[in-house]
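Of the protein chains in this complex, all but one are displayed in their positions.
Note that the chains take the letters A and B in the order they are written out, and that residue 1 is the start of every chain.
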Amino acid sequence: MGFNFLPKDNDFYHLLSKASDHVVKAAKIFRELVENWQLDSEKVDQIHAIEEEGDDIRRDIVDKLNHTFITPIDREDIYVLSSDLDDVIDMIQSRTDRMQIYRIKTIDKNCLHLAVILEKASIALDKAINNMKDKKNIKHVMECIAEINHLEHEGDRTIRKLLTELFAENNKMDAIEVFKLKETYEALEAAIDKCEDVACTIEGIVVKHG
Amino acid sequence: MGFNFLPKDNDFYHLLSKASDHVVKAAKIFRELVENWQLDSEKVDQIHAIEEEGDDIRRDIVDKLNHTFITPIDREDIYVLSSDLDDVIDMIQSRTDRMQIYRIKTIDKNCLHLAVILEKASIALDKAINNMKDKKNIKHVMECIAEINHLEHEGDRTIRKLLTELFAENNKMDAIEVFKLKETYEALEAAIDKCEDVACTIEGIVVKHG
Partner (left out) sequence: MGFNFLPKDNDFYHLLSKASDHVVKAAKIFRELVENWQLDSEKVDQIHAIEEEGDDIRRDIVDKLNHTFITPIDREDIYVLSSDLDDVIDMIQSRTDRMQIYRIKTIDKNCLHLAVILEKASIALDKAINNMKDKKNIKHVMECIAEINHLEHEGDRTIRKLLTELFAENNKMDAIEVFKLKETYEALEAAIDKCEDVACTIEGIVVKHG
């Protein structure tokens, strides 16, 4: 087993950047899928392929952590970042699968809005991670984090509106349909929240190394 | 970036005590809200305000952790304690919001009983945290922990009773109403369980430093 005593900082940043790039790809295809929802869209397979690549990237990061004594940022932080980025993709993929299983027929405008928020949050995450490496860019990192926090609040308001409509007394929708939609909204909210968790970890790293 | 080499133990204990005091406040207002349930009660806003203050306290604790080399108790334990205390408040707040969204009409006596258990558990937690600092008070800390474990068991029995009634064959309630109540009970049980997690962390700290 070989250990690197002098780690190339670039390696971890490069892998994390690859991971966040995959989150953007998954969120983009998911938003496109939701925009033009079809049960048998080939975009479902594309999301599965990205999820598998994401797993490989995460495995590469964990392997590298296990073989490196000194890391540019705390091991635990690298671990949490890669794990949370992978979780976002997993959540997108499992929600896509579930929407197929539930034979969701139409997706309303507000639900698309949640997918748009998720895509925007993933883009801001990716920018933050690509700027973490260079201390000169800390201001830009903090702007991305603020944007993600802002998007998370927008997501909160949107889901509140969606659920209030869904559970309104005059909604005559069948109970099973109500719970399919409720679960879909909550899953998208959870994916957006996970992006905020990543932003929070990045903020912690920047503060510690600031 | 300034580091404190000689931490004042009091600072962390003071912040944790502030955090647990906020848990008591949130649990107390929630119990009062449930006792006299009104969809548009001003107590909902009070819970939101406490939740925001709780976030600030948690941020203060994390900041202090990032700027202190030596901590009176393990960093990880302080981190987990502050995170779990914050989670209890978040759970109370998000349940309050959801009860509004669901337009819950009446709250039965057993559900109020869960809110009372949660309030009692939060008071025992607060006492435990306020007594952790002084080794002379360990016996009192352990009594609080035993009380929280006892309350958690009482919560288990209560929710079992509530769910058994809810899913009884002769219950003619509409499916959507059944699931709104089921989710409410489970959310309160989860908040009580989280109090037990905090008690468990406190017990671990006391054993390590005993």
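Everything that follows uses one rule, which is that contacts are C-beta pairs under 8 Å (C-beta built on N, C-alpha and C of every residue); 3 or more make two chains touch, one makes a residue touch a chain.
Note that the structure is predicted; figures quoted are calculated from it, not measured.
A.B. asks: Touching the absent chain in the whole complex: find that residue among B:142, B:163 or B:190.
C.D. replies: B:163
A.B. asks: If I consider the whole complex, including the chain that's not displayed, which of A:10, A:36 or A:66 touches that chain?
C.D. replies: Looking across A:10, A:36 or A:66, the contact with the absent chain belongs to A:66.
A.B. asks: So which bits of chain A touch the chain we can't see?
C.D. replies: That gives, for chain A, the contact residues 1, 62-63, 66, 97-98, 101-103, 174-176, 179-180.
A.B. asks: What chain B residues would touch the chain not displayed?
C.D. replies: Interface with the chain not displayed, on the chain B side: 160, 163-164, 167-169, 175, 178-179, 204, 207-208, 210.
We take it that only the chains that are shown with their structure count from here on.
A.B. asks: In angstrom, rounded to a whole number, how far apart do the mean CA points of chain A and chain B lie?
C.D. replies: About 28 Å, centre to centre.
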